[in-house]
Structure formats: structure tokens, C-alpha cells
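The other protein chains are all here in position, but one chain of the complex has been omitted.
Labels run A and B following the written order; every chain starts at residue 1.
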Amino acid sequence: MSEHALDSNGRLRHLITLEGLGRQHIEDLLDRACELRLAFADGACGPQLLRGRTIVNLFFEASTRTRSSFELAARRLGATVLNFEMSSSSTSKGETLEDTLATLEAMQADAFVVRHRENGTPERLARHAKRAAVLNAGDGNHAHPTQGLLDALTIRDRHPDFSRLKVTLCGDIRHSRVARSDLHVLGALGTGEIRLCGPAALMPPVDEFPGCRVFEDFDDALSGSDVLIMLRLQRERMAEALVSDEAEYFRRFGLTSERLRHAAPEALVMHPGPMNRGIEIAADVADGPQSVILEQVSNGIPVRMAALASLLGA
Amino acid sequence: MSEHALDSNGRLRHLITLEGLGRQHIEDLLDRACELRLAFADGACGPQLLRGRTIVNLFFEASTRTRSSFELAARRLGATVLNFEMSSSSTSKGETLEDTLATLEAMQADAFVVRHRENGTPERLARHAKRAAVLNAGDGNHAHPTQGLLDALTIRDRHPDFSRLKVTLCGDIRHSRVARSDLHVLGALGTGEIRLCGPAALMPPVDEFPGCRVFEDFDDALSGSDVLIMLRLQRERMAEALVSDEAEYFRRFGLTSERLRHAAPEALVMHPGPMNRGIEIAADVADGPQSVILEQVSNGIPVRMAALASLLGA
Partner (left out) sequence: MSEHALDSNGRLRHLITLEGLGRQHIEDLLDRACELRLAFADGACGPQLLRGRTIVNLFFEASTRTRSSFELAARRLGATVLNFEMSSSSTSKGETLEDTLATLEAMQADAFVVRHRENGTPERLARHAKRAAVLNAGDGNHAHPTQGLLDALTIRDRHPDFSRLKVTLCGDIRHSRVARSDLHVLGALGTGEIRLCGPAALMPPVDEFPGCRVFEDFDDALSGSDVLIMLRLQRERMAEALVSDEAEYFRRFGLTSERLRHAAPEALVMHPGPMNRGIEIAADVADGPQSVILEQVSNGIPVRMAALASLLGA
């Protein structure tokens, strides 16, 4: 965990990674997300906790779902939201990212939601922020903490006791910030067993996922699993020839309805999206009765509301 | 009309096309637009009918005016609006459009406003939507229903009885979704006579505009016309050599003040914008006393308010 993540009272000040974050902090965030989910159910106008606050989305990588989710979370809580797609604009004028942050803080920005292809950028900005909170919306293959939290919430809704659960992560674990944040949150919540499966070239260094069981064969990994988290295959990895072709990948690691029968009855099927149908997951499984993929999306909003409200002391 | 456009109580559920939509539905929308126009006159804060609702603009074609009009309609009614220019972002990650829609619905999007270059995309999304309403903001040369409605409202303000009217559509009718939606709304409202005029290469197949009178000569078409709807000439059509050159087009089909004298006294001059001054229409006619082009723009807002509020049951 970042040394800057907690303030002197032990309150969460930034949300950069879930690594090292205590179980109580995580449970508090999930409990708050549940409250807010209820308060905003069926399009109800819930509490305007962030009225008068300004949230800045700094996205250096394109994103539809994560940016929308953060934006809706903030706006439904009454905040003003500014969006920056930073691929081009500000940095083209030679200004440092730190100066951009300081400038927006001087305009009374209260929080920055940052996505960047390089590991560590959100942490770096958090170190520089004087007053504003920084929320990591995904950096490189490092962390995507709100995705970890929403995955945990989706699982907890069905299985409050994590100690009995076998959870399998399948796919490109090496390059996945989602896998890392899932690992940290599942660990903190005392998950019984965490399994990893995927092509050898896409498996992480052994010491990065301590305590996990690694499977070469997907059917073995599935056997008895209560939760299956299918990871997105980045097309770029194909190009790097780490995976020979999509059909072969699907044959070995794609989740089909037949294969799903190896898992525990009513095992949850999860995917952080966007999905490559027919590569990581068969369409009928994605849309089937065990899929909670759209619940994950729905839970993203109250989880991000909870994170924003908690960080801003609201 | 789409089979999905009405719900089991005969209430409008999506707005994909005006074709086949009953006169009562159209009159109801226009009446509601009038109420809302009054409620928001002179910058007044009217009823916040869409407070707590989320409207998503999915624009796969660039548009300033239609997107702004929908956005202002929704926001003045209190809705939260998300804008997506979809040329690049989401689909570049290989996600299907249906999955993008399902994802945004899972975030409690209540309506999608869709513009796409291909006929049928809004209909396809409407078929896929679980709960949200889909509004067509223009698809290919198929339909642009809110444009048809705002044109009808602009005419009805001056001429409540459509049965006495001669309305002339002039220009690239073949490729015009505006012409098709105008045809459908004018037909439903019992317009006395609908006239079509334009270069032969830009006239539609005869069976697509049943009951219309076709004129080769613009002056003949103008004679006695009460309403003139000048259509935008797409520059792309030039490139396709369907029209030899702009000066020649203006000479034959451009609306000049001289030519306007052939029409009925006080005939209304309309154009859906953006205008090519000096090609479809002379600048002094566009800005002249018979022009209601800016009234069309103004009416776009309450018409879209009415459509959004009606579809969302607000």
C-alpha cells in the first residue's frame, strides 16, 4: 500500500492499490457501497453527498465503461465532473503532469480519477497532491482497485463467507491489473483458495501471486470452483505471438457451457469487460443464468460512489 | 413502424421512425412539445421531469446541432447526460455494440439517443434494450423522427390545418432521412399535397414516396406552395458526380428571392441545417422574413423534451 494512502488518523486519503489495505477498510467500503446502492435503487435520487465538490477524470488511456462509471457515480452524488482525455491536449504544451494537477487543484478540484498505461502514475500524482484525493482507475498492469472492490461486492452478495470459496482467475494474468487487485481483495477477505490458469506465457512471476494454486489445465482449475473470473485477452498480446491464435486460445481457455459443468453447481461467471465473445468466453455463457457480468457493471457505480464519498470525507 | 415501438398498453416505448405511427401519437407529442416550450420560455426553469434519469448520446456520426439539441433538452429537464462520440473508442476494443448498450443499461441508463450512418442500427439496439428507450437521432437515409416532428410543429404553429397545405421538398431526396421522416409526419397529419423536386439522380424510387407529386422543374413545384423544405446537398454526392457542379445546382434548384415569388404569399422557408448558403438557398432568403429556419432549431428542444419525457413515462 502506498505510504500516502492513509492520513494521520488512519483514514483513507487516496485509493491507489488494494495491496496492504486492511480488511476493515475494505469491508467499510463494501458496506457503504451497499447503502448507496439501496439509496439510488430504481433511479431514485439518493443523498447529494458531493454537492459543491469537483471531480476530475484524467484518462490517458481510452475507456468507456470505467470513465462512465466514475462519472455517473460522481454526478449522481451531485458533484461537478470534468473529463480530460489526455492523449493529446495538455501535455502537448509541454506542461508537466504535476503542474496540470496543481493547476486543477488551484481551481478547487477535490479528487482526481486517473488512468494511465504506466505503472505508478496515480501514486506519483498522489504524492504531489496537496489537498485532493487521487483514485487509481487502472495503471499499467499494477492495480485497478475499484474493479477489485466491485468484484468482491458481486461475490459477497451471493457468498458472504469468503473462507469457503474457491475462486479461479483465468487468462492473461501476467498483464492484468484486474487480476492483481482481485488477488489483493480476495486475500484480504480471507478467500479459501485462489486458483490461476492460463497459457504459460501469460502467467505471472511466481512470487507475485503468493499462496495461489497454479493450473495448466483449465478443466482441472474449474473443478469445484465457486467463482470464475475470466480475464480479457488483449489483442496486442496476440501480435506479440504470446498466443498463437484466437481459436486455439478459445479451445484451451475459453469458458463454454460444457466446460462450466466442471465447476461447482451455480458457480458465478465473471468478466471485467469489455468481453471478446468467442475468445475468453462463449456467448451463451456470457448471457447465461450463471453470469453476473452485468451485476459487476451495476455494482461499479455504488462502489465508486463509496470510494469517492469516503475519500472526500462526505 | 417498428414492432418494438409500442408497449403492451399502446404507449410509445422507442422512437425509431415516424412511419406507421398514428396521428394521435404524433399530435400528443406535438401538444406536449408546446406545453414544454411554454414552460421553458425565456430561459425559465421548467419542470425537472427527468431528474435522476440518465440519457446516453451514442453518436457514430459527427453532429453539432442534433447532439446539442438532445443534450440541452435532457439537461434542462434535469437529466444526467453522457456523450459518446463512438467513431473510435469503445468499438475499437472489439466489444459489440449490443454489449456496450447492455453495459450502459446496467449503469441505469434510461434512454439512448443514437445516430449512425447505417440504416437500422437504432432499431437493432431497441430490439436489444431490456428497459431503456432508444431514440433515433438519424440513421443512414432511413429516418430522423425528431426532425420530422420539429418540422411539423414549426408548420403547425402557422397552419394548424394541414389538409389545405401544399408542401414542397426540394433537393437530394433520395439520400435524405429528413425527407422520409417529413413525408411520414406530413402524411399522418393529412397534408393536402406533398411535392418532390430535385435532380433526377437524387430522386427516390417511385414507390418510396407514394402519393407525392414529382416535379422536374423547381418553378413548377414552387407554384402555389405554402411550405418549402430545402434539403442539404451532401458534398459527397458531388464527388459521386450525381450533381455536376454547385453553381449549376444553385441555378436549377437553389431558392432565391426571385424564385420565392412563385410560391404562395408568405410561404414558409425551411431547412434542416447545416445550410450550404449559395447552393441550396440564397443567403438573403435564409435570413429573410419568410425563413423559419431558426424557429425549426428552437422547436427542436421542446420536441426532444417531449419525446424523452413521453418515452420515459415522465
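In the analysis below, a residue touches a chain if its C-beta (ideal position, glycine included) is under 8 Å from a C-beta of that chain, and two chains touch if they have at least 3 such contacts.
None of these values were measured; they are calculated from a predicted model.
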Going by the contact rule already stated, which one of A:Q24, A:T96 or A:S244 would touch the omitted chain in the full complex? A:T96
With respect to the chain omitted from the figure, which of B:L6, B:C34, B:V214 or B:M275 is a touching residue? B:M275
In the full complex, subunit A touches the hidden chain through residues 51-54, 80, 82, 84, 88-90, 92-96, 99-100, 102-108, 110
Since one chain isn't shown, list which residues of subunit B touch it in the complete complex. 40, 43-45, 62-65, 68-69, 71-72, 75-76, 235, 273-277, 294-295, 297-298, 300-301
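Following the convention adopted for this analysis, only the chains that are shown with their structure count from here on.
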Provide the C-alpha centroid distance between subunit A and subunit B, rounded to the nearest whole angstrom. 41
